[in-house]
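One protein chain omitted, others in place.
For chain A:
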């Protein structure tokens, strides 16, 4: 039971007695007196009991107090610390032995405590003490106390204010505990903590701690500075506000999971900086467990990985771009290990070959190489691998559909700093089309070269400056030497070449003309005498044209030289023959016609006249021989009829033409006619073909007449093609054996054909404006006089074929 103050004890007893009196008095009118007395007694007894109790208690207390004073003194002396009591002036009123010992042999009574407290500490604590005093609080603090040897030691101080009985403050109870050693340790600790703290604050990472529930309770300076927030705002779920909205939910979920399971967290997310900018952090949270395995705390380290992340992202983007680039490249990209095995194959590569990554891995890609190229390619590849030199090779690569196409395989080594190959990068480029084009081009070039060298024409070319550039084989053979480009020349090479190759009389004119052409670009064309390899001068026709580029600049001159010496010589002969023939063939139609008509008509006419004379004779005889006269008269009638018939059948008139027949080869005649008609044929742009039987047997025929027939047929053909414009005009001569005893010659044109293949042979039938209609009639009569036949037929697809047969010459050809 708690001791009651005497005042309150007496008060309580009086109060109870008072209540008894009051009840007694108040209940006097209603209750009976006895009852009232009872109440009175009860209140009195209670008051006595209380006072008695109090007195007992008070005495007990006095005894206890005495003992307490003793105890307190003993206690004061025995506490393992220094204790003193100071008055309000700061003078020591009581000290314990320990303190006295500490202070040394100093009279402690009325010793001013300021003398023993370190001045710095006194000043520091004075304010605090007075504040405590005002508030009626105990003072707790620490200060240094001077020991007897003059050194100060730290003491922990606890002071409680002291009051007198009236409650007036009259000093302090002070207990001092020597904490100097502890203080030193503390100092060291503090310094260490400070240092740790400054480390924590200064490391360029954010460090935080949190309690087991994840409420942050520490943030280092970096973090604080970074977020510009205080711990309060970060604790609980507050930290979520600084996480980038994109990652907020996932981070919250992860945090929750960590708290529940105690698993560490290790993830990257963005957090908002004080300026509102989000940066990437790598957050790593580790729990600390107690002995029971329960999470006590969380330690977190946040590392700013924004730059890294950005670099990573940039790298990723770059890689993606690179990947896209590789995939977009119209070539098959690959990389290989230094040993040549596959490292990487682009999507295109795989798609193209149809091989899977697995199939193509290591050396599997070899399967896609054409078997003919495989060994060569592998050997080459190994040589590259061995030497580390870049290289390229062409080979055929199989497409997914099995088709092989030519590719250019290019490989490039990638070296490290020490020059060791660490990768091979390569590409396969489809060059199939190019290859084919190249091959075609090469073939074409070869063909052209062959053509130029083979055509029986002399071909040359010079540069725009006139330097000899090329001569074909024929020209080389013609000159009997090569034009040596390196041969030292006086003046230009052209001069030298011209001087050597030209007849001196023509040299100046040719040079002038050539220089003129080179200067003006006008085509060069000249006939002059050229010196052949054997030293003989021969007439040539030299023509050259410039080849111009798109801008009209002359790139080269190309020329052909045609040896026309034989022609020049033959020209006069040919011309004479031609003149003769043309005259003959023009006259022939008329003269021959008239002669034939004359002959054919005159024959029966002569018979008629002769008979008439005979008739006259018989009649005028004596006696007249009527018998014979009648016979002659009959003959006259008959022959006159025959003459009349001749007129109606003019064709028959041509039967008996005089001819000088010799054994001739129609092929030769065809050749002659071609020669004779050459100009006419060429001027009409007609292409002549021949299909002649080399073993054509000779026939007995009049050469000139055969020429006439063929000239006629050729003219006919030329005329028939006059209006031909849609196809190239062609004239074809054919000769062959016809049966056992005849030959057949035909002349085909591709003109418009003829409507009436038989009537054209009728005399005076003509389809031409200027024609007399006798040509073919005469031709037929000539052939019939040679026991041959002449006919015409239309041929497919267009044109006419004239054919004639002639009997093969035999012993008794008549």
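The definition used in the following text is that a residue touches a chain if its C-beta (ideal position, glycine included) is under 8 Å from a C-beta of that chain, and two chains touch if they have at least 3 such contacts; residues count from 1.
Definition applied: contacts and distances are computed from a predicted model.
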Missing subunit (named according to UniProt) among the choices "Carbohydrate ABC transporter permease", "DNA-binding response regulator", "Heme exporter protein C" or "Formate dehydrogenase subunit alpha": "DNA-binding response regulator"
Hidden-chain contact residue, picked from the options A:64, A:415, A:621 or A:644: A:621
Selected residue (touches chain absent from view) among A:609, A:644 or A:727: A:609
From A:635, A:674 or A:798, residue that would touch the chain that is not displayed: A:635
Residues in chain A touching the chain absent from view: 594-596, 598-600, 602-611, 613-618, 621, 625, 628, 631-632, 635, 638-639, 642, 656-658, 814
